[in-house]
Every structure is written in C-alpha cells, then in structure tokens.
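Please read through the structure below; I'll follow up with questions.
Left out: one protein chain. Kept in place: all the others.
Then we have chain A:
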C-alpha cells in the first residue's frame, strides 16, 4: 500500500520536473533572442556617468541596450563604458529609481540623472502569491510591509514586525518568554473552532506549517503555542504581504478563509559585490509590575479575614499569620522572580551581488536573548539564508533557488512560576538557608526557586527551500514550476530532578523525571503553472493556470523516563528504570488542487480579475474531499478618466470591489475516521488501545464568503494617500468540535454546524508626506481598523450545547456572566441581578450579562523623519479593548496569597461605601459564594485600552567621506518603551493572565555597508 504511494509520488515529481525544467528547455532551447541585424560596424565606445538628482554617483545601476542582452553596471563613481550605435536605446535601472531610457546618439560621453522613485505607484508591484500585480492595477486587498519597516524593530518573530502596521491584522504577543508565540487574526474570527483561525503562511512560495509542536509533558516553560514562524529571521525578509479579501485569497481556496501571509526573503541585486555587517546589543525588562500589598497590609488583611470569619485560633497551615513565618519579613516576589534584565544580542552579515544574469545573496544572522528570570537561561538562534537567481542571456529561462536554514536553542526553567509572583505571601520565608541550600522552612512552603532545579531545553532545526524554474518560450507565455521542500525538526525536554522536592520528603533520584518530545515535519510541494499575457492596444489580458501537489508528514515521539540511580544521569534514557512512551505517532496530510486566474484590463482603467481553485484535502472523508472556490475582483481607475483630468489636486483615484468564496480545512488530520488509538498507557504488561473519538465521517469544508469595496485616492501628487475599505465576510457550514455533555463519553464531536458568522468592518490607511526635500523629509502613516464580529444565525442555539457560550447578534468572543449590581452598603455583600426574578442566582438562568473581549478598534501611527543622515522612525500602536481586571485571577482577598493594593477598599461596617466585600479566609461560605459569582460577573472586566510606543528607531548615517566608501549607521531601537493605560494588571496586551508580559527592550547597534 505504502509502496504504491511512494511510487506515485515519485512519478508526480519526475513528471513535473521533466515537463517544466528539462523538458521545456531542451524542447524549445533552440529559440533564442537572436540579434538579427549585425550593426557592429557602426558601434562606438561610449562613457556614461550616472548620478541621482543630488549629483551623487549611483553605483551598481544596470545599463542595457534595449532589445539585446548586452549590458553592464556602473562602478563606484557611477561610470560605465559600453559599445553602442547611435540608434541604440540605453535602459538604465536601479532599485529605488525610475527606469530611464535614452537614445545613445552620437556623443561619446553621456551624463545621466536617475530620478528617485518613491511614490510612483505605476512602478510598484505587489506580490500576490502566484502572481504579482502592479499596485495601481490591483483589484484585491493586500497590505504589506517592507524590509525597512522590519529592520527597525528589535524583535525575533515575524509576526511581531507586523503589529500595529497593517489594517485589519490584529496581533498579540503570548508572552515575554523568549521564543514564545503570537496570535494573529486577519479581519476577525471566522471559525467557531478556536484553533481554526490561523492564516495560511507562505514563505517564498512554500506553505509553512504552524501546527503546534509542543507536548503536554514538556511545554509548560513556554506559554501558548511555540510558533514555528520563529524559524524565519526578520532580518532576512524582503517583504511581508497579507492577502485579505476574496480577490486576493480565493486562489488559495480552502486555505484562504483566514487570510494569507506571504513572506518573501531577500534576493541578490546585480552589481558590485556588497557586504553588510550589523551588530546590536540591548536590554529587556518587564516594564510594569502590579501594585501588590506589602507585609503589613497583607497581614492586616489576613488577620481581618480570620476575624471576619470568627476564627480565633489560626489553622495549622496558615503559616503566614500563625507565627510560623517571620511577621516582619518582606519580599517583593515580582522583583525577585521576574525583575531581572535580559540581554539581547544580534549580529548579522550578508554578501550579495552578481551580474546581470546571475545574482546571489548570502545572509547570516545570530540572535541571543537571556531571560528576566534569576539564573542563567538563554535563547540562541542562528540562521543562514541564501538566494541565487540565474537567467539565460535571452532571459527566457530562469532559475531561482532560495534556501534558509535556522537553528534555535532555548533554555528555560522547566516549569512556570508566574502565579508565584502574586500567590506567595509577602512574608514568605527566605529563599536560601545560611549554608546556601534552598530553604524549605520546615516544609511550610514550596520554595519558588525549586522551579530552577527543573530545566527546559528546546532545539529546533529547520530548512525551508524553494526552487523556481521558469521558461518563456515566446513573449507572454511562461511555464513555471515551483518545487518546495521544508523540514522542521523540533526537540524539547523537561528535566525534573528529585531536588525540586522538599528534602524532608526524602524523595530520591528514583523519582526524578525526564520528559522528551521529538517532532518532525517534512513536506514537499510541487506547483506547475502556465501563464500567458497578451496585449491588444487598449485591451490587456493575463491567464494563469496551475496545480498543486502537497504532502506533509509529521511524526511525534514523546516519552517520559523515571527511576534514575542518580540525578546526574537524568535525561539519559539508558540510566532510567522506567521508560514510558506517551506518544509515537506519524500523520500524513495530502493536498491537491488546480487553480487559475484570468485578468483583463481595458484602456488601463477598467480591470477585472477572476480567480478560482478546486481543492482536495485528505482531512475529509470519502466523497467530501473536493470543493471549488472562486472570486471576482474589479477595479476602476477613475482618475484616468478624461473628465477628471482637470481635477488637479486628485492625482490618483481607484474604486475596487471583490466578492468570492474561500474555505477552511484546519481541523487536524484523520478526524473523520472511526479508530482506536494506542494511548501510551499500559495494563498488565500490554499496551492499551482506547477509542480515539466520537466519529462523524460526513463533515466537510467550512465556507467563507468575502465581500470588499474600497476606494484608494491620492492627492497633491500622491503626497496624501488615503485608502478606505469596507468588508463583510460571512462564514457558514462551521466545522467544529461540537461540545457534548460528558455522558456521551467525550467532550465534543467534529461536525458541520449550520451557523453563520459575520465579520464586517472598515479599514483606513492614510499616508502623507508632510515634507520632502533634499535634507529633510517627514512622512506619516496612519491605520485604523474597526471590525465587528457577529453571530448571525445559529438554528437551534437555545437548545444546543452552545447556548451558554454564544448569543445571536453578539460577537463570538464573549462570556455570559452575572450582572453586577454593586456592593450592598448595609451587608457588605456583592449584589447581582436576578434576571428571572426567582430569588435565586443560578448559573443557568441569571448569567445574562455579556462581556466582550474583541477590540473595538485598533491601529497604529507611524512617523518617519529624516534630516540629512539622521532618521527617526516611531510607531504608536493603539487598541481599544476590555480585559479581565488585574485581580481577577488572584483568588478571594483574605485567603493565603497576595492581592492588589486596591483590594483594601473593602467593606467593614454598615454604611461603608466600598468597592470590595470584607476579607474572608474562605470559611464564610456566603462571602465565598458571592466572591465566586463576582468573579463570574461583568464587574471583573476592565478597560484595558492602551496606546503604546511599540517601537522607535533612531539611526544616524555617518557622512560617506569619513569612512571612505563604507556606509556606517548607528542605530538606537526601542520596543514597548512607553505605554499609556489605566489597566491594573501586568500588561494590557498579554494574552494569558498568568504569563510573562511582552518585554520592554532598548538596543543600540551599528550597521556597515560596503
């Protein structure tokens, strides 16, 4: 069986390779651009000097004779020499400048000035995945950021670079732990499945899996999902495009519902060999601590709590108040546990260059980041990227190879101690005894430093490579094959030696555990494509047809070992008495598609773009594997109309609209099968097998319909540029694990639910160039996104298992809670609204208040100011949102465990106007149950809106003549430097209440180019 597949896979590979690489070239290889006219007799040698508008020589500019492959480059004085005839046309081009065409004429020396190309939309092309499109002719909604934006941020994850810079793209950081992940939502939540809202990531044409790799056993050290996108170094990226609407995403069919993120790495540029070296060093820290009680306030709270409960003799295990612990001791546990500074070191270097037909780039980077924890922990990352382009002299056959290899190594404490920062009493004992060993204070506490006895280590090696072969036998017709391969190996382990336990328990190394997790992803993709372009005076058309074959194999091996003779052997499996294999699994995912695009334009003003895809995925059962998706996009460049020609202030105007369908297959593999799984457990010496799931063979795709209308306008020669977009997306046929009562044996079943979710909203982008001249320029980009998520319909919601999670007409990201009605000043008890007036507060009937967690709006303002060699770029990110209050996760005030200072505003006697109930140790069941209701009411939602100086970069470029041809810049970069918020918790952005917040970082660096 398996053999058959291997053979077939090989055949496919061979076949496609044969056709498009070797086949096409050898078949049509004889057709070359032949220079028919032998004009050598008229040739003369010319000298040209190329400068920019300031008169600075432009080095490395490409100079070519039109219609030939003859050409050269300018040297570092901007000079070139070429043999040419007077009728020849010279084409000069260089990145960042407008292409220049001049007739050679009779003179032997030419002085040529290249014009900077900054706002010329006509020349800017945008990567749309399978094709690229001119910005002005674009029919779809695509946001992008460039290398310049990325480089000014001291971050390690690609997603971090996009935060606040793209309308409609909402990104939050899981935590400040090095190597942890990010959450991204493009135009809201489309799927009821919490893990079904990830966009599709494409790196240089290769889909990149974001499937989580961690294991339950090892994964506590890094909160959230370890994001494989860490494998891509931000400095190696040339641009990131986010495809949002149907027009842009329908060509990705079943995987486009949540948007597509295209990551393109840097390529070499023809010209002199260029070197770049950069080094930055910086520090990071937790920017904000919670305002917690000190020992006096805390003990006062505890004593008052027992007094309120009528308890005179403190219980034996109330060590903080019963005299066991020093009543005068004070430790700021936040400072002790997460108050350190982290070192951030980055080093990069690259070499690039090449000739007109062959260009290369090699880029290496190193990143090191330590933690804010006590102890010696570090995250190391090393990456190497390379890119080679080659084209034949006639530019008909092209090869483009990109490969990136990254090694990551992360060391952390094995377990999380974030709850300790507020749960430990401020008078908890000293960490160490006088002899330097951990202090367990006669077994009265769990020393938080015992966590540092455990260790976590992860190693990731990843390869992403792509080979693009294209052949253009005749003008306009191009055969192309993209061959991609990715390999991702992840290993992590958690060691828990017996020293983590109180020695009084006499737990020996026999109880030391080691957990290891090995994950291996391997995928290949082959995408043969044919495109054809034709122009008939006013009518232009482009056609693209292609196919996709993709296979991904992932395997995971998780095991735990215990029973070690010595802790020094911990982790070495051969030294373990017990080895338990928790997971040993291999899964396969196959994907097959045919896609196409037809684009036509008329008079360069009217554009129609039709895209479609037929997809097949192994994640669905027989008969459900295939589905069709498609979209139409139109654009009208109204500023080109003759009747608008007199409107001088309007330099650019486009109206575009799109409508289409996409799908979502993020449901995991094999969910339609009725199987038994080896659970990893054993009984009586046999490995046991248990039912895998409740099965449903007949579920199918989620369908997502997207509509967008947008207007793009440029004023005053495009110095003011405004884009306003309105979108409305509806997802139906929701593919979810429908929650089921425990009596079914499982918590959910995979099925399509006839529910419709709508995301609609507005996105605004305003770009302006306030000043722009030789010495001084200042530009501002502002973006704002307003998204409204809404459950439109859900037949049978009331009687379904979702009735307490969702409300029709409300967003998905809500909670139904009690309605808080204030504190009764006579009794000191929290009051709640009894919705059904039955004098009882019941979870089923009285949790009718709704709290919403989606942001009301979010966006960013970016400013770039340049004065001669000095430039300042800074981005303010803003979010209007609600989050759980800081005290929400801390438990009832009065129990053992610290509290926010603001909890002191408690009720003491009748008539008191206070915010909080009296303290209680937990023995007062009335206070306790009201507290629990309070924590499930709308009282614990707080305004967590914030404005944050997300990043700032100040760089100064030393004048060129100082370093003799070496461009040197000194850069100061900052991340999260300022935050304006009223939020009382650790951080308004953090996704999890109990995780380290995103760090504040400040780095300085130097960049050399020569």
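Following the convention adopted for this analysis, a residue touches a chain if its C-beta (ideal position, glycine included) is under 8 Å from a C-beta of that chain, and two chains touch if they have at least 3 such contacts; residues count from 1.
Here is the rule we go by: contacts and distances are computed from a predicted model.
Asks: Absent chain per UniProt: "Molybdenum transport system permease", "Heme chaperone HemW", "RagB/SusD family protein" or "Phosphate ABC transporter ATP-binding protein"?
Replies: Spelling it out: the chain absent from the display is recorded in UniProt as "RagB/SusD family protein".
Asks: Taking the entire complex into account, which one of A:291, A:690, A:905 or A:982 touches the absent chain?
Replies: With A:291, A:690, A:905 or A:982 as choices, the missing chain is touched by A:690.
Asks: So one chain is hidden, and I want to know which residue out of A:274, A:357, A:459 or A:590 touches that hidden chain in the complete assembly.
Replies: A:590
Asks: Just name the one of A:294, A:669, A:912 or A:943 that touches the chain not displayed here.
Replies: Of these options, the touching residue for the absent chain is A:669.
Asks: Would you indicate which residue among A:393, A:534, A:717 or A:843 is in contact with the undisplayed chain?
Replies: Residue touching the absent chain, from the options given: A:843.
Asks: What is the set of chain A residues that contact the non-displayed chain in the whole complex?
Replies: Spelled out for chain A, the touching residues are 1-2, 5, 8, 12, 15, 19, 23-24, 27-28, 30-31, 34, 36, 316-318, 442-443, 446, 473-474, 477, 479, 502, 504-506, 508, 510-511, 528, 530, 545, 547, 549, 563, 577-578, 580, 583-592, 594, 616-618, 625-626, 669-670, 673-679, 681-692, 694, 739-747, 749, 801, 803-804, 843-844, 891, 895-897, 922-923, 925, 928-929, 932.
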